[in-house]
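My structure is below; once you've seen it, I'll send some questions.
Excluded from the complex is one protein chain; the other protein chains are retained at their positions.
Chain IDs A and B follow the sequence of writing; residue 1 opens each chain.
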Amino acid sequence: MVIDWGWIAGHLDDIVAALWQHIVLVGIPLATGFAISLGLGIWAVRRPRVYGPITAVTGVLYTIPSLAAFALLVPVFGFSMLVAFIPLTTYTLLILFRNIVAGFQSVPSEVLEAADAMGYRQRDRLLRVEIPLAVPLMMAGLRLAAVTLIGLATVVSILGSGYGGLGQLITDGLQTFFPTKYVLGGVLSVALAVVVDLLFVRTERRLTPWAGARATGAVPA
Amino acid sequence: MNEVARWLADPATWQGGTGIPVRVLEHLAIVAASIAAATLVALPVGLWIGHTGRGATLAVNLANVGRAVPSYAVIVIVLPFSLSFSRELGLNVIPTFLAMVLLAIPPILVGAYAGLREVDRDLVESARGMGLRERQVLTGVEIPLAAPVIVGGFRTAVLNVIATATIGAVLGFGGLGRYILDGRLRGIGGTGELIGGAVLVALLAVGVDLVLAVVQRWLSRRADPSLGPARGYRDLPAIPLADGAP
Partner (left out) sequence: MTAHAATQRAATVEFEHVTKVYGPGAAVTGAPAAVDNLSLSVPAGRICVLVGPSGCGKTTTLKMVNRLIEPTSGRVLLDGVDAATRDVTELRRGIGYVIQHAGLFPHQTIAENVATVPRLLGWPSARMTARTGELLAMVGLDPVTYAGRYPAQLSGGERQRVGVARALAADPPVLLMDEPFGAVDPIVRERLQDELLRLQEQLAKTILFVTHDIDEAIKMGDLVAVLGAGGHLEQFGPPAAILASPANDFVARFVGTDRGLRRLSLLSVGELPLAPVATCHVGDDGPSLRQLVPEGDFAYVLVLDGDDRPIGWIHRDRQTDGVVTPDDIESDSPLLDRRTTLKEALSLLIDASVQTGIVVEETGAVSGRIGIADITARMQGADRSADRSADRSADRSEDRSGAGPAGDAEP
């Protein structure tokens, strides 16, 4: 198999541009999706009755393959960027919602009771106790969403919107029967996903100093 | 919407080598084949890791990698190799098939591993203590109790694989994804095909997942008869929880 390294060297800007495009394609839906699902999650925790319908709907949406989802939105949005952003945001939402709610549910009830008894008002309790303790699962959800999104974003280029990030490299390469391009696109996508995954693992650990602490030389009471 | 209706109403859509029934079968066939192949590799390994507890870090890392890797990327990375193998199959089928197998292995393996891990250790020990042999403990106690989670792993695998097969159309594979691609290529006139294909894919995916969800529910009931009636996707969403098990 012959990789044209010369081509790679000569087109570094294009490659970097594609990479950057991909990051934007992932970053915006991730942020938007997180904001929306955080709101929905808090709502679902306060009103448990909402949880069922939301989960049911998001569950069904999740099973739809991304290419089909993109295609289904074409009549509404044409082949613009929105055709990509909407499904990407939605997938983020689906993954994050379930994990955010799980995060809130992981806070032990006696901690909540103690917080109430100490005199925390509801908003303070949310900000100072519930959210910090929900962070581990939320971060895990964000990590999963980010990584999944990187994969989903590669498919955007297939419908030919012209804004496909690394997937564009792949699709162009395929259409021009140019292995270097499409293999490069593939390898970079995988690399990006792995790097992002590791970054998130690092951040998770940084944000939860109490999770690493195990009984170290505890003196018996 | 009218376009879709028009496309569906056209008898040509249903006939011949590119008709809907054929495409559906193509899609299902490759899904079934790849899942079968993946199961042959992943299930025994996952069961072994879960039963003995050894190699757990490998399983967890595999799960992470499996979730991270984009299916489109895998297809194209495999492509140059498969092309050198066979010009035609190497384009149309093999890359897609290989990618599907590779992507199906992690969820099945992790599902088996996590399912077995969750089984109450006390139950396993008392089974051993009653004189059941290792294999009987595995098949009689652990697997029935772990079945719901194992099937959950299959569910994730099937979803991945259906999506990958759809993308495989880019390389010329058949299946329902072709309608989306072909419809796109035809421009305005192909809108009906584009959206119709997408609808079919969505229906296929949701339908298969629903069947698996019912199976999963039935197995959960068998493992724990005290479970109440299911309330649709509320109890068994396919969306993964980020803490490990599918």
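Quick note on the criterion: contacts are C-beta pairs under 8 Å (C-beta built on N, C-alpha and C of every residue); 3 or more make two chains touch, one makes a residue touch a chain.
Fair warning: this is a prediction, and the values are worked out from it, not measured in the lab.
Visitor: Touching the absent chain in the whole complex: find that residue among A:Ala31, A:Leu82 or A:Ala114.
Guide: Spelled out, the listed residue whose C-beta touches the missing chain is A:Ala114.
Visitor: Among A:Gly6, A:Pro48 or A:Pro209, single out the residue that touches the unshown chain.
Guide: In the complete complex, the chain left out is touched by residue A:Pro209.
Visitor: Provide the residue numbers of chain A that touch the chain removed from this figure.
Guide: Residues of chain A in contact with the hidden chain: 108, 110-111, 113-121, 124, 129, 132-133, 208-211, 213-216, 218-221.
Definition applied: only the chains that are shown with their structure count from here on.
Visitor: Centroid from C-alpha atoms only, then distance chain A to chain B, rounded to Å. What do you get?
Guide: 21
Visitor: Using the touch rule from the top, collect the residues of chain A that touch chain B in their complex.
Guide: 1, 51-53, 55-60, 62-69, 71-72, 74-75, 94-95, 98-99, 102, 137, 140-141, 143-144, 147-148, 150-152, 154-155, 158-160, 167, 170-171, 173-174, 179, 182-183, 185-187, 189-190, 193-194, 197
Visitor: Can you check the complex and tell me which residues of chain B touch chain A?
Guide: Going through chain B, the ones touching chain A are 1, 64-65, 67-77, 79-81, 84, 159, 162-163, 166-167, 170-171, 177, 180-181, 183-184, 191, 194-195, 197-199, 201-202, 205-206, 209, 231-234, 237-243.
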